[in-house]
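My questions will all concern the structure given below.
Every protein chain except one is present and positioned as in the full complex.
Every chain is named by a letter (A, B, C and D) in the order it is written, and numbering of its residues begins at 1.
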Amino acid sequence: MRFTKLGKKQSNVGLAPGTLVHVGEKKAERIVISLWAYNSEELIEKELQTVEECLAFKDKPGMNLWVNVDGLDQIEVIEKLGSYFKIHPLTLEDVLNTGQRPKMEDYDSYIYTVLKMMLLDTEKEEILIDQVSIIIGPGYILSFQEREGDVFDPLRERLKNPNSRLRKAGVDYLAYGLIDAVIDNYFLILEHFGEKLEYLEDELVRDPNPSTLKTVQKYKRDMILLRKSVWPLRELISGLQKVESELIKETTQIYLRDLYDHTIQVIDSIEAFRDILSSMVDVYLSSISNRMNDIMKVLTIIATIFIPLTFVAGVYGMNFDYMPELRWRLGYPAVMLSMALIGIIMFLYFKKRRWV
Amino acid sequence: MRFTKLGKKQSNVGLAPGTLVHVGEKKAERIVISLWAYNSEELIEKELQTVEECLAFKDKPGMNLWVNVDGLDQIEVIEKLGSYFKIHPLTLEDVLNTGQRPKMEDYDSYIYTVLKMMLLDTEKEEILIDQVSIIIGPGYILSFQEREGDVFDPLRERLKNPNSRLRKAGVDYLAYGLIDAVIDNYFLILEHFGEKLEYLEDELVRDPNPSTLKTVQKYKRDMILLRKSVWPLRELISGLQKVESELIKETTQIYLRDLYDHTIQVIDSIEAFRDILSSMVDVYLSSISNRMNDIMKVLTIIATIFIPLTFVAGVYGMNFDYMPELRWRLGYPAVMLSMALIGIIMFLYFKKRRWV
Amino acid sequence: MRFTKLGKKQSNVGLAPGTLVHVGEKKAERIVISLWAYNSEELIEKELQTVEECLAFKDKPGMNLWVNVDGLDQIEVIEKLGSYFKIHPLTLEDVLNTGQRPKMEDYDSYIYTVLKMMLLDTEKEEILIDQVSIIIGPGYILSFQEREGDVFDPLRERLKNPNSRLRKAGVDYLAYGLIDAVIDNYFLILEHFGEKLEYLEDELVRDPNPSTLKTVQKYKRDMILLRKSVWPLRELISGLQKVESELIKETTQIYLRDLYDHTIQVIDSIEAFRDILSSMVDVYLSSISNRMNDIMKVLTIIATIFIPLTFVAGVYGMNFDYMPELRWRLGYPAVMLSMALIGIIMFLYFKKRRWV
Amino acid sequence: MRFTKLGKKQSNVGLAPGTLVHVGEKKAERIVISLWAYNSEELIEKELQTVEECLAFKDKPGMNLWVNVDGLDQIEVIEKLGSYFKIHPLTLEDVLNTGQRPKMEDYDSYIYTVLKMMLLDTEKEEILIDQVSIIIGPGYILSFQEREGDVFDPLRERLKNPNSRLRKAGVDYLAYGLIDAVIDNYFLILEHFGEKLEYLEDELVRDPNPSTLKTVQKYKRDMILLRKSVWPLRELISGLQKVESELIKETTQIYLRDLYDHTIQVIDSIEAFRDILSSMVDVYLSSISNRMNDIMKVLTIIATIFIPLTFVAGVYGMNFDYMPELRWRLGYPAVMLSMALIGIIMFLYFKKRRWV
Partner (left out) sequence: MRFTKLGKKQSNVGLAPGTLVHVGEKKAERIVISLWAYNSEELIEKELQTVEECLAFKDKPGMNLWVNVDGLDQIEVIEKLGSYFKIHPLTLEDVLNTGQRPKMEDYDSYIYTVLKMMLLDTEKEEILIDQVSIIIGPGYILSFQEREGDVFDPLRERLKNPNSRLRKAGVDYLAYGLIDAVIDNYFLILEHFGEKLEYLEDELVRDPNPSTLKTVQKYKRDMILLRKSVWPLRELISGLQKVESELIKETTQIYLRDLYDHTIQVIDSIEAFRDILSSMVDVYLSSISNRMNDIMKVLTIIATIFIPLTFVAGVYGMNFDYMPELRWRLGYPAVMLSMALIGIIMFLYFKKRRWV
């Protein structure tokens, strides 16, 4: 299931470019459309029943519009929304295809960005990935998610506050806010990994076992996948910084720079985790082999000490008629003593050579 | 057979540049030339018997021409076609030489692109590689393949639909369509690999055996070869995007950008597969060595416990005349008991040190 | 504790950008604000009780002002200072968030730089990291540290000397001096590591043991973390060199170039240490396995020599009625001699094949 | 012999730059100078006895001159030729010093290129390397080789054909032809390596032995050395493409692009071979260790089964006076049966745990 997702995009192979098909796992049954229209004075928040309802709020001067769609299965809804806002079919195709690499594309009349929201399901110890598409148009933001539930609630709270910068600024600042919320959440994920790694490191010292290694390998693979989502963010954000478009205002630039900085921090942490995980494998392997060596050494030494002694016993177990020692009164204790001596000398020799 | 293909191009060594020789495996006996002439109103589809037949359709204003050649063995046919369309000998040499690296070259009067079509033969579990050359001229496309059978059938279907974008747009959009079909097919291949990798990973956990490793190594090498075909596509497509030529229209640019994006997705997946395969080798090696260690440990412990006991038995097998214990009524059970005790103590000691 | 710091920034997730929260470990209970106002004639040094006191020294023409804050816990103090000097909330957020990557940002009216001061606690063998933020404004420097104690004392001494370049130059030279002091200190840290590595290398030759490897791994990880703090310094300093701002004077450029050079030296040393540490792991592993091999070889040879001898003894311990050798007068010595011969021959054979 | 060549250039250490000394192995005793003067009408081919003879053909308008020198030992000859054609002493020094890295240098009045010709000696399984220097001047080409024998014979044939492009074009096209011949030959070498690798891979599966590994290592090193000769060719050719000089005509550019493409193909193959060789080492090591493990496992299991049985036999070999079992009529068969049972149970247990 996991690896097949790397080779995704299958179901629309052979279709004309811009043919709309939802490619990816079905994550939501129904589709939820919520609308926020706001300026510094007013705020209208509404859950839409039909796409048409949003037309009333479109192109209202001085009013910012944010339409968020949760669920990608009702293609006709997304198609309709696309036609109202004049979104290019290639953009809609990308919105519906959840195997996108994070990117930013300038379509002149709007800017399209797509990125991966990561939600930590702390119970199941799983990371849920939800592709978020953000379309930044003049006076409006369209956002699309694969299913309900996101990391934008704090942002919605701030939006309700009439004194917040969000309410006063344009939709480009809202777009910044959405991306910022997604990236901020990466820090939570990384912190979670950080704790796991500390625990793992402890385990590596205390009691390294095959399952420890399995966990390390699992985290390494998680990092490969996480990395795939985060590295392209650099380009995405610097794309937004460099784009020559009136959709991104000068005053938002300083916030984008901050965002870029956070992305680099996330990347740095991922790279550091990777390095640390790699060295954990080395620690594991060497401590396993140390332990195995210790066992084998002790056991081999026991065997080695007793083998010559058993030989001696074997010699005096031979049935020759003429073995004078066997007739001696003190033959038995003498042999026992000799054997004890041989054993002790061997042991001391091993000790001296630091084998024990 | 495989590796020699890496050091290809042999048979025309020493020939003048532009001398036409088919270099590569013979994959087709006969040559099939099919012609499609179309505009938004009309569509002519025809299988040509002689190259000359296509001259009737050449340079017809308002008509797009697509000539596809399957099979590279009849050099005179390709030479003739080349002379009709004024193709440079160096281009024809590349068409015939199937060891090309994907590339795009601007010859001013036309653009030459060459790439690798990959066809998954699901029965034989083999990937067939077919070099596709596409020449984009004013009003015409020439395409060359090594043998019949390709991934262009859905495109041909769309071409039959008079309302499709393909019929309305120029040949540059057709060229885009051809390249897009090839790249879309890579996703199918990658999906196939994705499934194989999942199965392999299962096997690595359940029952790792040398053949598992052999498969991993095979896939690693497949990835090396796949990578060689895909990496240069980036350059090819960005070459098409940047080329200063009237052959690529402004309106096609947006589709090329989409193509570029898909290429990056393919590359990303290949790199991720490579990373995953590498870590699979590590998992394999460590699980094999874990298993070996477990076996050796148990066996060594059994041996180690019995060696001292055998020594004791050896001692009482000695034939000394004066060994008082041998005369004791309870000598035998006492010794047996002692040996049992020694064995149990050793076992418990090993247990305590977590060796068992 | 360590790894979680890589995934930092958690506590202000979801807050509006520019909301001030101290993110990181609390390293100081109280906050200490010290003020230095100076020019070539005059020097005023003062520990401030309230932030307001510094207003008297602000914007005094011909006077350079340096305000240093130790401790980040009293947010209101930092907020007030920020508002007096018109510092952007995003800057203050970075000052308070101690998970910053070293960087330099031009805010037009001031330049913000942040870097990591490293203090070697030679007693505890620990490196204390203290994030230092330096704000270079017109005629003033604001610096923020996480706790009291820094590497700036020699600089403060030089500042007291009225003939020093520091007193005569502007605040950009003071900023250079602060950064230089931080980087100079890295050399001390590296020298410390150099000594440790020499000692380790000795140990690797004399007596390699698991704890040696553990130390190597620890140093490797230290280098990963150190590297994270130092690599971005290159960009920071070349940013200062290239910035188009009147805040950095032409005459300071030559000193920045020197600083850049030192940074490269630090990076080079870190990379060399990393290479050396990597090869130490190889040396360790091979010397451990050499040693293990030596032990196993000797022990196995002892066992191998005695096993056939024990067999011979076993043969003459059989109780067959008709074993003529047993009745021979010289049977016993003959057998003993044969066994000695077998042992010697085997030993010589092993010797010849260089197994012993 | 091999590695010292990496640290070459020794004998002219300390000499003034431009002092002419032949540095490298003496590969030829005598020196052979051949002259080709040609245009589309005429062709003069001549072996020169003295350098002076070529002066007659120098600076003849409408005539292309190619002087090829085989053998570098008669320094005065090369010096004279250099002075006639006004070649800079630094160029001549490079011609004579056979440790050159392939490169292209523009001396304004001529262009100097140096590259490595590789000749496969199929009998001795050796690759002979011959440094070729090509000086492209106005109307003339000077080429220098270390010894007789080269890959230019097909080119000489084409030169004899008055209708060939070579005869009609200028000396820049001849220079292209020379470099092309050298690079084409790399394909032969790579094909040879390809075959060797296939054979090796077979051997790795059939019967891996230390000599297989030795061959893999040898090929890896060959690739390191081959790579050193080929990588710089990219720069060399793109240098020729970008050089602003009238010596390279516009019409030759398209051929240089083709050359560049071939170079990339060679590099790609070398890199792929390197990757394949690396993974062969892994395959070898794991199959060797698999085999060793199989042996050790079987042997250890045999030993482990018999050790407890031998103990039992030892017990009943003890000489206690009171051992009731020894007196039982069926003691012997009972013990034998028990031992058989123990052996079988142990074997089945091992079987069940999949150790056998």
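Before moving on, here are some points about what is shown:
Following the convention adopted for this analysis, a contact is a pair of C-beta atoms (placed from the backbone, for glycine too) under 8 Å apart; a residue touches a chain by one contact, two chains touch by 3 or more.
On a predicted model such as this, the values are computed, not experimentally measured, just so you know.
Only one of C:V77, C:V243 or C:M323 touches the absent chain when the whole complex is considered: C:M323.
The omitted chain makes contact with just one of the residues C:Y84, C:Y255 or C:W328: C:Y255.
In the full complex, chain C touches the hidden chain at residues 151, 153-155, 158, 164-166, 177, 180-181, 184-185, 187-195, 197-198, 201, 254-255, 257-258, 261-262, 264-265, 268-269, 272-273, 275-276, 279, 282-283, 286-287, 290, 293, 296-297, 300-301, 303-304, 307-308, 310-311, 314-315, 317-323, 353, 355. Contact between chain D and the absent chain runs through residues 1-10, 12-18, 88, 90, 93-94, 99-101, 103, 105, 107, 210, 213-214, 217, 220-221, 224-225, 228, 281, 285, 288, 292, 295-296, 299-300, 302-303, 306-307, 309-310, 313-314, 316-319, 323, 325-332, 335-336, 339.
Keep this in mind: only the chains that are shown with their structure count from here on.
Considering the contact criterion stated above, the chains in touch with chain A and with chain D alike are B.
At the chain B-chain D interface, residue numbers used by both copies make up under half of all numbers present, so the two copies contact each other through mostly different positions. Chain D has its Cα centroid 26 Å from the Cα centroid of chain B. Between the Cα centres of chain C and chain D there is a gap of 43 Å.
Shared interface positions of chain B, defined as residues touching 2 or more other chains, are 296, 300, 303, 307, 310, 314, 317-319, 323. Viewed as a contact network, the protein chains form an open path, each link joining two chains that touch. Annotation, chain-chain contacts: A-B, A-C, B-D (touch as defined at the top).
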